[in-house]
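Removed from the display is one protein chain of the complex; every other protein chain stays in position.
Chain IDs A and B follow the sequence of writing; residue 1 opens each chain.
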């Protein structure tokens, strides 16, 4: 089966198995993240106090760590939950939001990577480049434009090899790599950058898919493609109304997405 | 007057009196909670720092405590605000989100109940069963299915008697009890479980109704029925579009709900 066919199958499995996805995330986009997880057929749970983070991870099928509104209170929770996920063999998705933009984010990203085995790293080119140890100027969290597709492929491969994980760099063309294989995804719409949280939602969707399969390359591709396809459908429906309606239409599209549609609409290029 | 007629009357009173409802709640669904409170005609205020929680309660007509994203910083605030509400004779609604899922949630739920007199406890069957001291497996916060209606009646009565409060267990059929009387509510739609926060919103609506009446059985029934009816109306309007549009349509329906419609649509069975 191709990655595309496997991704379509995974979507069906998410809807059947309803994995519980533990998110330690930011308060800006957390409501959309929860609704995105529900819309794809999984179940979200948010818990970020260090006294319960690991407990909640232990009853979940996946952990998603997002540093979007990082604070010192939750850093220990992220690491504690991450270690528990590693101990239980659960997938850990890391979204290093704004890595490169402040020392706190940089140091925290490093600390998490040092102490927790990451299964899938999902970010924009500048964030993932920071993880790769490259110098890249960061301008905010809503500005990722992976217009340099070739760079993204190299960065994705480098990071995937170094961390022994799957890397997903989202941009005009999304790049997914496990260090060897590369999947390029040409879905999505530029209007997605006009709604906050589409990146965070993508990471949580990836977590939902990883919650039902150890095939993390496919899980990452399925999550990224789901958001891209939802963006296309939402643009078709509400693109000319405004970004508020487009935002709602993204969730509508995710809630209606099935494996057949994903397979038909996904624009994957597998290398 | 029947509970249904009293609930309809209470809705009119909420819209006339605009009670201020203090919510100490989670950051996942807080925006929906505030908008739900506004949509039913009340006024929301959120404040969770221990240095102001009791002050804010003292200018409010009701307090709603929701442990959805519990953290150690706000536990003291919940108790401080709860004691102030007790001192002032204000209603306290407790939503023990995810009780049973972690030690922190369990211990906090116990601590709140020990130190604060609860007026209305609102949760799903597993959460309220935990409070009742029963062993129930919890699977996340969006998974309550009170398919065992008889169990729910027993649990609701038991907890209501033990805490001398009104208990509202929401599920396929909602059960409201003060320990003696039981109101069963058959409104709602299963799609409500596909949007995060419908439970949290319900608890806040209950707080709005309790803010204008000491008849907490009716206040609980009115809040629960309002969400159920809004769910039915929203499904009628947006059920086939997707969960994003359904979510918005819930708030639309609440904002249009009046006493007459509540009385016509409410499916109450009073025992």
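The rule is simple: a residue touches a chain if its C-beta (ideal position, glycine included) is under 8 Å from a C-beta of that chain, and two chains touch if they have at least 3 such contacts.
Just so we're clear, the structure is a prediction, and the values are computed from it rather than from any experiment.
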item: Candidate in contact with the missing chain, chosen from A:9, A:84 or A:105; value: A:105
item: Selected residue (touches chain absent from view) among B:20, B:128 or B:212; value: B:20
item: Contact footprint on chain A, counting only the chain that is left out; value: 26-29, 31-32, 68-73, 98, 101-105, 138-143, 194-197, 241-245, 247-248
item: Residue numbers in chain B that touch the chain omitted from display; value: 20, 27, 30-31, 34-35, 38-39, 43-49, 51-52, 55-56, 59, 73, 247-256
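Operating definition for what follows: only the chains that are shown with their structure count from here on.
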item: Superposition rotation for chain A onto chain B, Cα-based, multiple of 5°; value: 120
item: Chain centre separation in whole Å, for chain B relative to chain A (CA means); value: 33
